[in-house]
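A short worksheet on the structure shown next.
With one protein chain removed, the remaining protein chains of the complex are shown where they sit.
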Amino acid sequence: MTALIPQSILELDKLVRTIADAIAAVLQGIGLGPAWVTLIQLSIACLVVIAFAAVVVLFLVWWERKISAHIQMRLGPMRVGWHGALQTIADAVKLLQKEDITPTNVDRPIYFWAPILTFVAAVAVYVTIPFGKGLIVSDLNIGILYILSITTFTVIGLLMAGWSSNNKYALLGGFRSAAQVISYEVPMALAIMGVVMFTQTLSMVEIVNQQQSFTHWYIWRQPIGFVVYMIAATAECNRTPFDLPEADSELVAGFVTEYSGMKFAMFFLAEFLNLFSISAIATTLFFGGWQGPFLPSWMWFMIKTLIGVFVLMWVRWTYPRLRVDQLMGFAWRFLLPAAFVNLILTGLLIAVFL
Amino acid sequence: MPSIGLHHYLALSAVVFCIGIYGMLTRRNAIGVLMSVELMFNAANIALVAFGRFVTPQLVTGQVVAAFTIAVAAAEATVALAIVLLIYQHHRGIDVDRINIMKW
Amino acid sequence: MSAFDLTKFYADWQIILPECFLFVWALFVLTLATLGKKDEPGRSGTFALWTILGALITAVWVGVTADGAAFGGTFVFDRLAVVFKEVVLGGVILTAISSIGTVGRLEVHRGEYYGLILLSAVGMLLMVSATELLTLYIAIELSTMGLYVLAAYHKGSRRSAEAGLKYVILGGISSAILLYGVAWLYGLTGTTNLAAIKDAVMNIYMSTGGFPPAMTLALIFVLAGFGFKLALAPFHMWAPDVYEGAPTPITAFLSVASKAAALAAFLRVFFVGLESAAMAWTQMIAALAALGMIVGNVTAIVQTNIKRMLAYSSVAQIGYILVGAVARDTWGATAISFYTMAYLFANMGAFICVIAFSERTGSDEIADYNGLAARSPVLAAFFALFLLSLTGIPPTAGFLAKYYVFLAAVNAGYLWLVIVGLLTSVIALYYYATVIRKMYFPSGETASTITVSKSLTLALVISTIGVLFFGVFPGPFVGWIQNAAQMLLAGK
Partner (left out) sequence: MDPITLAFLALAFLIIVASLFVVSSRNIFHSAIFLILALFGVAGIFVLLEAPFLAAAQVLIYVGAISILMIFAVMLTARIADGQLRYTNEQVPTGLLVSLGLLVVMLYSLWQTPIPTSAAAPVSGAGRKLGELFLTQYVLPFEIISVLLLTALIGALVIAKKDPRAASAADDSAADVPARERERAVV
């Protein structure tokens, strides 16, 4: 048992494989068909991913607070745990204990489901992210397209929240947010298509496999695509400088105005889950995913992704917010043409050199 | 329970289509009517993909047609909703029964 | 993947040159519309006109030089396509000329008006040539998409907005029904290519000795979808409202050009693709044609608005046209094509008269046509001529058209349908004559004189030439159309 732990850190994928096989053996022992076995394995994998996501969020919230604090020459949370490391847990416990207020005139079923939908959509993205060699819940052959389509549910969640709260700030916030997300989704999808044109596949694992070495990273072939993706993705998850939907100074807190307690926590969680997943997708598409020397694959993946997250946080605490018309104008007048140009250049490159 | 075959999918598609017809006949709200139309489009898509899967599995014709249909539905919804907004500016409402300066 | 075949590529794109031409220039017109600070009505209109003329010439040129199929048999440029493309483009030209006044009164988006007409025309041209259900379906959608917008183009007018809404909702429903029919046809035959569908239907018939009920149902769906597009009774309920509310040039456009294109598609689908299933649809078409003639003509009597009257009259006209379809032979196809051509000039002309009248008086009421002969003898004479052609009085093209259609039906043994047609023609004569009587024998005093703008006069003259020329010298054209119909039915 003691020998298992260091091995598991180094070769997590083998460990996972072993556990999965063990489960399969047990299930087959009960007498279930192969389809059922796969289904149950997938469900367990999903649960594991959800647990992982929870841990990631706990860490990210703390990290963001520390980074923002240090950017602003403060210390940030210091009391609970080492450098406040356990602060998030304390906060989470507090949030869960808070009274879950439902205002009187809300559209109840919609009000109830909006945060759940947003949260589920955020988690569902993790299904096709390759966390390491063999560490993927399900390698769909439409992987990246699946991610694009699942994220659209986030918008629905925002709109549901904005509408059902029966509050003009919430409604405006929901509107703005939805308009923003669907505007930036177009250049984002186009930027991703640039990579897909090279890879000739939509499968995330395949995309990673094609970036064997440092020089094969797609960022070298898709610099414009990468920049467009990063900007659009930042806007997608409503972070500064694109955080208009929640602009506290104008809209109170946008679509989350009327939410409290557990439901608010879900929106909060979803936001950080999205932050991590856009960085993870960038890692997979542009930085070779889990490929890297010496270290175990999952560790490479985490390092690259967390660097990405750090950059996003850095940007957030450095730049001011855009105006709403600048926001739309930027998406349609600059980002979209840039994405198209990238697509055309990519096509030419492939036609000429490949 | 026999295994699920073409006829099951077609039956589902027929049910959805008829629900769409019902909605189109009874809805008062213009957007409600458009939603019913979307249901009908989807019924057709289910039928197309099911036929494609079971009748010509080696070709993907059904899927091709369905993909085009989705795009057509998007275009149509865009124009329709733009006109709905225009109507709203005129009538302050989008109740199809009240939109009757001309005899329907 | 096979290597890129440049020769084939050129051959394919040469066939759809008219469409490409129209599309590229439509883009140009649209760009032009956004460039100028305020777009003058004349500029876009002139460009649009030259564009359509160019497309017309291109269509003739392609028809002469590159006869054949392209894109793996999904698109053909046969003689039927030439005939109907010229008809459609003729309708578009007349629409563009008669729109100049209407567009001049628009405050914004003048260029886009022409752009949308051109884009819609692209869809119509494609409809005429499509021999594959998917291509056909999307072409139909393209042609109606522009029309939805154009129907609602008078944004300040409630009626126009209402027309747009009704058109887009019913258009959506009809396209969903059509698509459902297409889906089932595809499922039952395993293909979307009309020629292949023909064979598959034949096989089904040979092997089972009949048509499975699902095939009949699919036919009904397809027929209903086309019925909506053609404003064929009982699927015509959108037509009067849309006709009344839409800007009048657009009314003319969608009552003529879009119907002509839909008829060409109808011919291809029913005379070619579903030819083997003729037994299943002939009776249905006969019933619908009779219903159309009766409902259209009877309802037209009580209308007080000229546009609504013409709407119901065109419901009846479609009924007459479909009388030709029961023959489902060369003669039937010829009669339908000829009728479409005659209908183009007569109906278009009638609508242009309505435009000319309402431009000066702002009214579409039949009562206001009282004493038009005194106010503007020329306009009244034109209008009377077009109405007579719609009724089917010699020597107009309308007479010959009706004659051919009825002849085809008699040959096919549908005497009762012809009798219905003749009886309803009498009703038609009654309400057309009422208008003519009002114009020439006014009751009460008449108002000031009416002048007709130059562009509208040009359009009226073109229409008149069409109505009279095809009524007096039909010979060469009928021969040409017959040839086209033969080639269509022979599956060439």
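Going in written order, the chains are labelled A, B and C, and every chain counts its residues from 1.
Everything below uses one rule, namely that a contact is a pair of C-beta atoms (placed from the backbone, for glycine too) under 8 Å apart; a residue touches a chain by one contact, two chains touch by 3 or more.
These numbers were taken from a predicted model, which means no experiment stands behind them.
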Displayed partners of the chain not shown (whole complex): A, B, C
Contact partner of the left-out chain, one of C:Pro18, C:Gly63, C:Gly90 or C:Gly146: C:Gly146
Selected from A:Leu86, A:Ala179 or A:Ile219 as touching the chain missing from the view: A:Ala179
Given A:Leu27, A:Ala189, A:Val256 or A:Ala338, the one touching the chain that is not displayed: A:Ala189
Chain B residues touching the omitted chain (full complex): 1, 3-12, 14-23, 25-29, 31-32, 34-36, 38-39, 42, 45-46, 49-60, 63-64, 66-68, 70-79, 81-86, 88-89, 93-94, 96-97
Touch residues of chain C, complete complex, unshown partner: 1, 16, 23, 30, 70-72, 74-75, 107-109, 112, 115-116, 119-120, 122-123, 126, 134-135, 138-139, 141-142, 145-146, 148-149, 152-153, 155-156, 164, 187-188, 190, 212-217
Chain not shown, touching residues in chain A: 33, 35-36, 39, 105, 107, 109-110, 113, 140-142, 145-146, 148-150, 152-153, 155-156, 159-160, 163, 166, 171, 175-176, 178-179, 182-183, 185-186, 189-190, 193, 202, 328, 332, 336
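We adopt the following convention: only the chains that are shown with their structure count from here on.
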Geometric centre distance via CA averages, chain C-chain B, whole Å: 26
CA centroid of chain A to CA centroid of chain B, Å: 33
Chain B, residues touching no fewer than two other chains: none
Touching residues (chain side chain B, partner chain C) in the complex: 10, 17, 20, 24, 30, 33-34, 37, 40-41, 43-45, 47-48, 50-51, 55-56, 61-62, 64-65, 68-69, 72, 75-76, 79-80, 82-84, 86-87, 90-91, 96, 99-104
Chain B-facing residues of chain C, complex: 134, 137-138, 141, 145, 148-149, 152, 155, 158-159, 161-166, 168-169, 171-173, 175-177, 179-180, 182-184, 186-187, 190-192, 237, 240-241, 244-245
